[in-house]
Structure formats: structure tokens, C-alpha cells
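The other protein chains are all here in position, but one chain of the complex has been omitted.
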Amino acid sequence: MSLDPEAKLAELGLKLPEASKPVAAYIPTRIVGNLLWVAGQVPIVPGADGKPQVLFKGAVPGQVTIEQAQQCAKQCVLNGLAAVKSEIGSLSCVRQVVRVGVFVCSEAGFTEQPKVANAASELLVQVFGPAGQHARAAVGSIALPLGAAVEVEFLFEIDPECPR
Amino acid sequence: MSLDPEAKLAELGLKLPEASKPVAAYIPTRIVGNLLWVAGQVPIVPGADGKPQVLFKGAVPGQVTIEQAQQCAKQCVLNGLAAVKSEIGSLSCVRQVVRVGVFVCSEAGFTEQPKVANAASELLVQVFGPAGQHARAAVGSIALPLGAAVEVEFLFEIDPECPR
Partner (left out) sequence: MSLDPEAKLAELGLKLPEASKPVAAYIPTRIVGNLLWVAGQVPIVPGADGKPQVLFKGAVPGQVTIEQAQQCAKQCVLNGLAAVKSEIGSLSCVRQVVRVGVFVCSEAGFTEQPKVANAASELLVQVFGPAGQHARAAVGSIALPLGAAVEVEFLFEIDPECPR
């Protein structure tokens, strides 16, 4: 990539959050060789009181609109990238995005999970260029952790020579 | 494998469709080393008017029967194999199927996701022989993209010497 992904984020007016602690007994990332798995991310943001809160809660489209769910998907990407940076020091160490799994809290009959997931996919391509393209599975889920409208997990290929 | 997988498909009276474009902002396949991820496939077929359409829509078993969902699962395999062939030129470059993820659009209380997923698993074994066997996760989903009754994603091991 000719453009630094973190410079690209800044150019998009986006800022990586602090890497957040998992809400449970697991870790945010795991590396084997040049593959880096990122745990499922929910759209947690700092609330007005400084405490973390979920961006939008509930099922699409009744409780959460597609547009709101797209915001959630983008936040999941930012949170996932924060985890990556926290693990390997720099997003420049990402060689490519490999797979993205998107779970959209859905009412029965809602079929536009791809529209929601596109917000995540497009942000990854904006940040990483062609290296941000990825295989993807997007499905509906009856309910997600913390009531989140969206959960996204990631698999990256990283530069094995990057510091860890 | 002694038998060419594409010859096997022909022997089974099956034909790979044209590799279809993803319905969204992602790519059908991603390779790292000898691993090839295939994006979640829905059972899209060419309609009577030539336009792509989803084979069966809705939840099993009320709106879609188990048999219809099995047809969907098989079509997902064909669509996934078309994506593989489009990426690496030949199904003979597949060393083994590694993991298959099957999402079955389900009514609450439906518990026969394995029966549906078996249609996908069995087709892979028919085509690739023992190399077609795989680890699998099959689960119910409240709703899937385009209303599809089934979505299947794949992970293959490929011959790293195959042309790309």
C-alpha cells in the first residue's frame, strides 16, 4: 500500500478508539504465523459519562434502522483495528484483510444484512485500499452480546517481520 | 485424488455456474499461503428471465422444506466451487476441504440443521473424495441475505504451486 492506513483513517476524519478490554474471559487477538484473528467486536463507544456504551441496541429494522446498523458496523471496524494496532503496533503491518464475519441482529424477514455489512467492508477498503478487500460471511442473528445491533469478527494477514 | 473433481461433477450431472459477483462490497475469495477462504454463498441461480434469483426464500421448515433447503445447500456448494475455480483455475488444485460453515434460516424450535448441511457436505465428498471431508459448524439463523434459506462459507487447502 502506498498510503499509510492510519494516515488514511485521519484523512477520513476517523480516530481509533482506545483498544477496549473484552467483555469476558478471552483476549482481543491471537496470532499464528502471519495470521491474526480478532475477537468479535461490538460497537462500543465512550458514553457521555465516559463509560463505555453500545452505539445502538436491538434488532434491525424495527428497533435499529439500517443506517444506524451501518454506523455500528463501522464502529466495530474501528474497534477491531484498535485491537490490531494494540497487538502489532501499527496498521502498516497489515498485509491484507482475509475474512470478515458480520452478525446483524435481525427481525425475522429482514434480508438486508449485506447492506449493513457493506459499511464495514467499505471502510476496510477505504483504509487499506485493495488489501482491505476480503471474503465475508454476513448473517442475521436473533440476539447479540450487550444487545448490540451488530457484531463483527476479523481475520488479517500480517507482516511476520513486524514487531510483536 | 485419482478422479478429477470437475470430471466428477460432470459425472454427477452437475455444472458449475458462472462465478457470480458478490452482492456487496467484498470479494469472493482470499488466499493466504495454501489456505483459500470463500465468502458466504447464497443459493443464487439464473432465473427464467436470465436474471439471478434465490432458489428458495424463508425459514425452514414452515416456508421452506428440508428438501428444498438441501437443494439450496447444494447450490451454495456449486456457487462456492465456481468461485474457487475462478480464483485458482481448476478444482484439481484443491488439496482438501478444511471447514464449512452452514447457516440455515430457521424457525424457533427447528433442530435439523445437520440434515440440511449434510447435502452440502455429501456433495463435497462426492466431488473430492476423502479430501472433501471437513470440519463443520451448522447453526440456525433468524434471517439471511436476500432472504436465502441457506448460506454456506468455505475454507479450502490448495496446492501452493497452482497458478493464480
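Lettered A and B in written order, each chain numbered from 1.
Basically, contacts are C-beta pairs under 8 Å (C-beta built on N, C-alpha and C of every residue); 3 or more make two chains touch, one makes a residue touch a chain.
Bear in mind that the values here come from a model prediction, so they are computed numbers and not experimental data.
*Asks:* Using the touch definition up top, pick the residue from B:V38, B:V127 or B:I142 that touches the left-out chain.
*Replies:* Checking the options B:V38, B:V127 or B:I142, the one contacting the hidden chain is B:I142.
*Asks:* Could I get the residues of chain A that touch the absent chain, sorted low to high?
*Replies:* Touch with the absent chain occurs at residues 22-30, 32-33, 37-40, 59, 101, 103, 105, 141-148, 151, 153.
*Asks:* On chain B, what residues meet the omitted chain?
*Replies:* 34-35, 96-100, 106-115, 117-118, 121-122, 125, 133-142, 155, 157
Following the convention adopted for this analysis, only the chains that are shown with their structure count from here on.
*Asks:* Go ahead and note the Å separation of the Cα centroids belonging to chain A and chain B.
*Replies:* Chain A and chain B have C-alpha centres separated by 25 Å.
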